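For reference, the structure discussed in these notes is given below.
Omission of a single protein chain aside, the complex is shown with its protein chains in their original locations.
And now, chain A:
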């Protein structure tokens, strides 16, 4: 086989496998897009409302679950919001924001 074709084929396999993955990560990105309205694009804006990008996934997840189950004192809107998502969705959101590089300059 021509090396070029072989290489191209080899490189295409992960791309095909990645398709379902891409769709589920786009799905999580859409779910996460709502968070940006208060936490900035990609959850990177720090201010009165804290940034959420780059924080450990476990910490984010347990905080979201605490909001959901009214176990956070001094909470305001987050308990009302967290109840709108399943535990799996909250986990995916925590994972998503923990993977964002808070220092990247992307707009």
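Rule of thumb we're sticking to: a residue touches a chain if its C-beta (ideal position, glycine included) is under 8 Å from a C-beta of that chain, and two chains touch if they have at least 3 such contacts; residues count from 1.
Note that contacts and distances are computed from a predicted model.
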{"item": "UniProt protein name of the chain not shown, from \"Amino acid ABC transporter ATP-binding protein\", \"Putative NAD(FAD)-dependent dehydrogenase\", \"3-isopropylmalate dehydratase large subunit\" or \"Dipeptide transport system permease protein\"", "value": "\"Putative NAD(FAD)-dependent dehydrogenase\""}
{"item": "Residues in chain A touching the chain absent from view", "value": "2-5, 7-8, 11, 22-23, 25-27, 29-42, 45, 47-49, 74, 76-77, 80-85, 99-101, 104, 106-107"}
